[in-house]
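Following this message is one structure expressed as structure tokens.
Removed: one protein chain of the complex. Kept in place: all other protein chains.
By written order: A, B and C. Residues from 1 in each chain.
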């Protein structure tokens, strides 16, 4: 492949934006041609404007780029990765879609829109058909596809596997979320150090709603949310990266721990997408795994890890699931969505061929 | 009161032992006359033998004491506080009870014994009547009373209030336990730093069993465990002190959030015991409380705090509860048990009078 | 004493302001009658306006107070404790002094003013005579007294003892500062977690300048800074409270480790002030002390702890010193200054008598 598909990162100086920049640095299909930022950053060199939080260096090519204006479509790229704050994304993303841009968004603003795919390629690639309705309804030449909340992402992988096999009727989730999930400045150190904060604004509602949408079924032109009760309680813990969730699950069909583990282990990946992990759902057999520090980097942060499968005396089974919140649960998830869009031809035949070359 | 009741701390150099020493330093009824330790510590000055972990100074009187042998009854004290390791307590505590000692134990070894009170004065003071059976059965002149697991302690307070008012049918608990719960050396720093460990050996079974025993009813000469399903998943988080638990609770009678909060807030304390908090169960109304760092010291660490009472879409209500694991959940709990024994006359009339003076 | 001296806390909702409120809650001489705050807080109840970070409860009396305007002198109190941000304090404090208020400030704005005492009662109480010059020069009926930078406070105690005994020619300090030193929101958790930040804005200059002023000698109407080279490098470490500093010190007269330790241990406190520690400088003999978590609460956080006194192969002696940065190094220090002002009669004879009663 001699040329790459030009892309832009919207809101590229924030915590998720940095992760996009980092993941796109050596991407086989994509090449960053523009990074946009807030008014404060506009016109400055990216390397000056950003408060870099990753332990890898700022990619040299991006370091020297001038940060573009955030309120207009970037030139030279049709494919946009959005790490915009929710209130900005609310207005900006539809405008960009109307102007013909393909927006792969990590913002929460449009996730629950009835014509907006809330997408995880391994879970609900068929939801992409919503795009037709989206374009019909709104008259857009571009489109918006969203990636889900970081906590929901970690929870929905085991649920999908179990729902397909046994039917899930009830889910009880208690999350232990990493501090990077709140971005920068996010959580003040004097609030979270030596502490747990048993509350994250809006997180519990997002988990419940997005989980049901992700596992919902296409019915005509809309998604019918999965019929399962989802109860979530979200906590912030002093961990850098990696959201852990303790799940209890009620199933419609009977099985045993071995049945659950085998079903989880058999969950397969998608093929042909460079950021897709070969094993998106890793089952740990150790009694004390998954752990954020040891397992968050599994498959370059793109795999969800699950372990401690046990019978539950209240519902049917308990287990613990882990997702790297800023990779699979944010920038990496949106990137994988973009790869699926390319492979499915949403960026045109030339891009598809370039990708499959 | 001119004289105090002489007491000893068994296993006084460990993490819980230190907490006993600290809490007993200026106790109005009790005075430490002996501290026992492992072979390594025996015969050394307490201040030399101990690896002190508290931010208060070692009480001067104890600092100079010589550590006594751990395998024989201390001289000069009938009342013993046991912070012995479980495998040591298993044999040693019954021997001491046989020799006439009153043992208030924090060890797990005998908690589930059918003739051993597992005691929290505010919860099940009536279980003290097991002592008669204990003495009959075993022919002891002394006795053993135990205090429960630290996580179970935090959970059982709101459960007791709700069980009395509405009947609890199901409990789902996910705990986030502090590192001090594992004692010293306990959890290695490179294992828990920037991490959550979703497993604590035996903790989940203890929570389930002890909760049912604590809430159980006296039936003839034994305790009938409460008939409620208890499912627990225990996690270790990087917090120094304070075990948090996210609870979901199923009730037998209908109520609403206000009903739950009012019931919790009305839970009363015991009177006449110096370590008893005036409000053993504090209801927080803020959206993000209780938090370990802010609430663990409530009522000198002897109160349990509960907050975030919400409806649960799987069971009936969710809430978050917090206990100071080494105070109310360990040494402070055992100390309060001892005070109850004194007040009830188990140390004899002289001690009771001394206390009530 | 039947009545107390009414006081106000300026900037009372911030991190240092909260500490003032907490320390003043049961003060034998002082009683809070007003708390001022930013525009955002004005008119709200203190308990609503404050984001409380301490593990003690908000004092009930203050919780219900209405937050007063920050830009005018509070009614009913002549004595003011200032936790104002430096840029606010710069203009506001002199205005208040002009209006007759006695300002005990923790802000950095006026510390280096040639007619402003930078005061630690145990170190340089004689610098109070600057107040005469201050009033002459500025025509104030009130006055300003400042307390030093938190890091400088921890360093200057051992230096004072050694300078008096042997003469200090050179000081090399590397500080490891707690996160509470930056206030709220202060340091973002994703910046300091699992990290050390080897830079704190302006801290190194403050340490050098303030140390020399604190140890300076009255010469006529001004302070002649101590003639010693002070080199400081300041680091932020993930610790909640307690600034540690590794010192190397060059002396003018020869001595040995015992001589240094004996001199430090002999450093005496001031008498008659309720917040003054009996031993302001505690010498630890253990090989691994002082430690922030174990020693910061020494003497209710008002004592500086020093340990690890050793020969230094570059200068003469090395040692490690620790101060509770928000108690002795901030609010507690300013409170002690106020007590000294009362005792010295700066609040009038009635207040002095009230205090000495």
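Heads up, the rule we're going with is that a residue touches a chain if its C-beta (ideal position, glycine included) is under 8 Å from a C-beta of that chain, and two chains touch if they have at least 3 such contacts.
All of these numbers come straight from a predicted model, not from anything done at the bench.
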Practice prompt. Consider the whole complex, including the chain that is not shown, and state which of C:194, C:256, C:300 or C:353 touches that chain.
Written response: C:194
Item to complete: Identify the residue among B:82, B:180, B:248 or B:299 that touches the chain left out of the display.
Response: B:180
Item to complete: Could I get the residues of chain C that touch the absent chain, sorted low to high?
Response: 170-172, 174, 176, 193-199, 208, 229-231, 233, 235, 237-240, 244, 246, 248, 250, 287-294, 307-308, 312-315, 318, 320
Discussion item. Counting contacts across the full complex, list the positions on chain A that touch the omitted chain.
Written reply: 52-57, 193-194, 240, 293-298
Item to complete: Name, in rising order, the residues on chain B that touch the hidden chain in the full complex.
Response: 15, 53, 179-180, 182-194, 238, 240
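Keep this in mind: only the chains that are shown with their structure count from here on.
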Discussion item. Given that chain A and chain B are copies of one sequence and touch, is their interface built from the same residue numbers on both sides (over half shared) or different ones?
Written reply: same
Worksheet item: If you average the Cα atoms per chain, which one ends up farthest from chain B?
Response: A
Worksheet item: What is the size of the turn, to the nearest 5°, that moves the C-alpha atoms of chain B onto the matching ones in chain C?
Response: 180
Worksheet entry | Whole-Å gap between the CA centroids of chain B and chain C | 40
Response to the item:
So, in whole Å, the Cα centroid of chain A is separated from that of chain B by 43
Worksheet item: So which bits of chain C are touching at least two other chains?
Response: 53, 193-194, 240
